[in-house]
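Omission of a single protein chain aside, the complex is shown with its protein chains in their original locations.
== subunit A ==
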Amino acid sequence: MAAEMEPPPLGDAGQTDFREIEDGEGFFVSTVTILESPEPSSPDPPSMPAEGISTNGPKQEDISLDDDPEDLFAEATEEVSLDSPEREPILSDGPSPAITPVTPTAMLTPRMGLGTAEMFERSLDELEEDESGDTFDMHIAVSDPEKVGDGMNAYMGYKVTTKTSMTIFSKNETTVRRRFSDFLGLHSKLASRYLHIGYIVPPAPEKSIVGMTKVKVGKEDLSSAEFVEKRRSALERYLMRTVKHPILLKDPDVMMFLESSELPRAVSTQALSGAGILRMVNKAADAVNKMTIKMNESDAWFEEKHQQFENLDLQLRKLHASVECLVCHRKELSVNTASFAKSAAMLGNSEDHTALSRALSQLAEVEEKIDQLHQDQAYADFYLFSELLGDYVRLITAVKGVFDHRMKTWSKWQDTQLLLQKKREAESKLQFANKPDKLQQAQDEIKELEGKVQQGEKDFELISKTIRKEVSRFEKERVKDFKVVIIKYLESLVQTQQQLIKYWEAFLPEAKAIA
């Protein structure tokens, strides 16, 4: 398992890279490979020792099932390096290659969602070729949340801007206004159309009664602003995920959503509507059914994948919970640092030794700056990491749903088969009973059932095939998604540390100057 490496050609002339060559402090040696170009060959393997690398088991991405010729990830390998001193000069040379043309501080501004989508796009443009051959070039932005109306009937309107050069769209750039229930309506249409035939439809952001009520009531405080921003960012990610799916992109409802200026109000998405109640009943019924269906799995791939997703689900949920905890604690740290800074400033004021007084005031300033750093970091923690994890937890639920549909399809097929068998038995009995019209009826029914059985089998095979494709696409996307985000998160962390170093290094001479 050779360690392969690809210089990231994206954007830059491929100068910066994460290449690490390092020695045995017992760490893994690593490369971050950012896969851009379609040829996975590595031009110049570095002189990296291969020790410790191959302990991680089979390396190839499990995508080989897919016949997709553009199997970009076939030879991706990553290992982890822990070589901190070495890392510094490389990382401080300027942030990550190409993925973030935006400066890190800009990255952390409240418009980060927008920035993220942009960055997503720019990197993905050159990364992925759509199966139909049309380059995937779409950029959707959700922005300008505005409260419309008053009181309990108020809602947030969002501006949805689509920029694309793809030919299936009528215009290069379209802007429409949508509200949250429109998004939910779109999702519900797509789900009813595609989920049961095995397509992984990205789930819409969750409803939040508490959050929305605060907004409706007009509470203009920090938490409702945060809520709106969180939702805006989630809606943007949702749309981007949906259009990245080549089949969903071409769905007429999606196009209508993006392009038409008026959209019929999706009432059935309301929680307390008739449709809502029906949904809940269906969900309960499904859960019961799932428990009773015992599928005779003939295909080991499905068995394995199912298990994998169950595991992944558990772990991601756990991770998500931990990261949310981290966000919370970091916010706390920021608050406490700020309060300490104030207190140190007051102490500095009452100190009568001048140099010490100055030093204490400086300390207070440093701590204040650090507080700001903590805030920014918390922001990054959240928007980069935590939300991504949340999205994937929901996505995996969708994936599991698709697997369940396959089970249902199988079950339906089997039931039809059983029914056919019964009818055949009944027919053979009727053969001896000398009731010609009943016999004819039975034979007709049998013919019909035979057709249904055939259809059932076809359906099952189709859904299995679709799921295989979908799963491999999902996994590709997942890897890409996480890579992009992790790199950005990494940068934000590194940036924070660098700032910390700067601040303390500036403070040190002040401390030394106390005479």
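In the analysis below, contacts are C-beta pairs under 8 Å (C-beta built on N, C-alpha and C of every residue); 3 or more make two chains touch, one makes a residue touch a chain; residues count from 1.
The working rule: contacts and distances are computed from a predicted model.
Within the choices "WD repeat and SOCS box-containing protein 1", "Pyrroline-5-carboxylate reductase", "Small ribosomal subunit protein uS9m" or "Sorting nexin", the name that UniProt assigns to the complex's undisplayed chain is "Sorting nexin".
The omitted chain makes contact with just one of the residues A:Phe227, A:Phe460 or A:Tyr489: A:Tyr489.
For the chain left out of this panel, the touching residue among A:Lys250, A:Arg265, A:Lys283 or A:Lys318 is A:Lys318.
Interface note for the absent chain: among A:Glu332, A:Asp415 or A:Glu461, the touching residue is A:Glu332. The chain not shown here is touched by just one of A:Lys171, A:Lys283, A:His353 or A:Lys465, and that residue is A:His353.
Mapped onto subunit A, the interface with the missing chain covers residues 26-28, 30, 32, 55-57, 59, 61-62, 76, 78-85, 87-88, 91, 308, 311-312, 315, 318-319, 322-323, 325-326, 329-330, 332-333, 336-337, 339-340, 343-344, 346-347, 350-353, 355-356, 359-360, 363, 475, 478-479, 482-483, 486-487, 489-490, 493-494, 497-498, 500-501, 504-505, 507-508, 511-512, 514.
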